[in-house]
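All protein chains but one are shown in place.
And now, chain A:
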Amino acid sequence: MAKRYDLRRQPGFSQIAWFCIFMLYAPILMLVLFSFNDNRSVVKWTEFSFRWYTEAFANDGIRAAAVTSLKLALVASVFGTIFATMAALATTRTRPYRGMNLAYAIINQPLMIPEIVTAIASLSLFALIKQITGVTGIGYLMLAHTVFCVPFAYMPIRARLEDMTLTLEQAAADLYASPIRVFWEVTFPLLIPGVVSGAMLAFVVSLDDVIITLMVAGPGETTLPIFILGAIRRGITPEINAVSTILLAVSILLVAVFFLFQRKTKK
């Protein structure tokens, strides 16, 4: 059988694609590899070891930063997901109503503005509030993170809702279930994959945020990315590679869970 003329083929395209994959992953893989290197060098491989991980875990600064990061990401993603779920319920499966597009635009506003602008704008507002009320603390960071967690959590929840028909809910309502009961016994169980996906994304973007945190954080409110940035500025050490690898692993794990849930949603 003669080989069919491949309509789609374009010369050189697959090579470029492979180059892109290589370019995207090679630096990360190098970083991960050398975090296990028993040597200060980030170029010459000597021996496999967990040395830099033990040193990183023993470092009080890193431990404190990790705790701050987790606290922040947990609060921001929980509240961000709750608010996003409520907003998604109000903006899907309905005929367009007055103000819906505006509400939609406001929810997505944090994604439309360059992050550096959001960062300095939040700093300005919080500095003003601090000046007037004298209140300081990590609450400001939590607020700033929750704001940008909402649109990230909103996207998958909204997508999930739009794939759900109203028939089951209508059936429950016909059987005299109260709206609240309909929500908890019908809508919410069906919505869980979307909510989990949304929470994962929100958690990851909060955990990874640099610019807004850098601007808004008060003294002593160092997150892991801020710690890493400071350490890079002071000079490159293999310890940074170890911490970076842990952070990478957490993000990749959460995003992998997100994709698994998304695939389940589609089936």
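Going forward, a contact is a pair of C-beta atoms (placed from the backbone, for glycine too) under 8 Å apart; a residue touches a chain by one contact, two chains touch by 3 or more; residues count from 1.
One rule holds for everything that comes next: contacts and distances are computed from a predicted model.
Hidden from the displayed complex is a chain whose UniProt protein name, among "Ferric reductase like transmembrane component", "Cytochrome c-type biogenesis protein", "ABC transporter permease" or "Sulfurtransferase TusC", is "ABC transporter permease". One of A:T46, A:N101 or A:S124 touches the chain omitted from the figure, and that residue is A:S124. Touch with the chain that is not drawn comes from one residue among A:L24, A:I132 or A:L175, which is A:L24.
Among A:A73, A:I107 or A:V196, the one in contact with the hidden chain is A:I107.
Although one chain is not drawn, its touching partners on chain A can still be listed: residues 5, 7-14, 16-17, 19-21, 23-28, 30-31, 34, 42-43, 82-84, 86-87, 89-91, 94, 97, 103, 106-107, 109-110, 112-125, 127-128, 131, 143-144, 146-147, 150, 154, 179, 201, 204, 207-208, 210-211, 214-215, 225, 228-229, 232, 236, 240, 244, 247-248, 251-252, 255, 259, 263.
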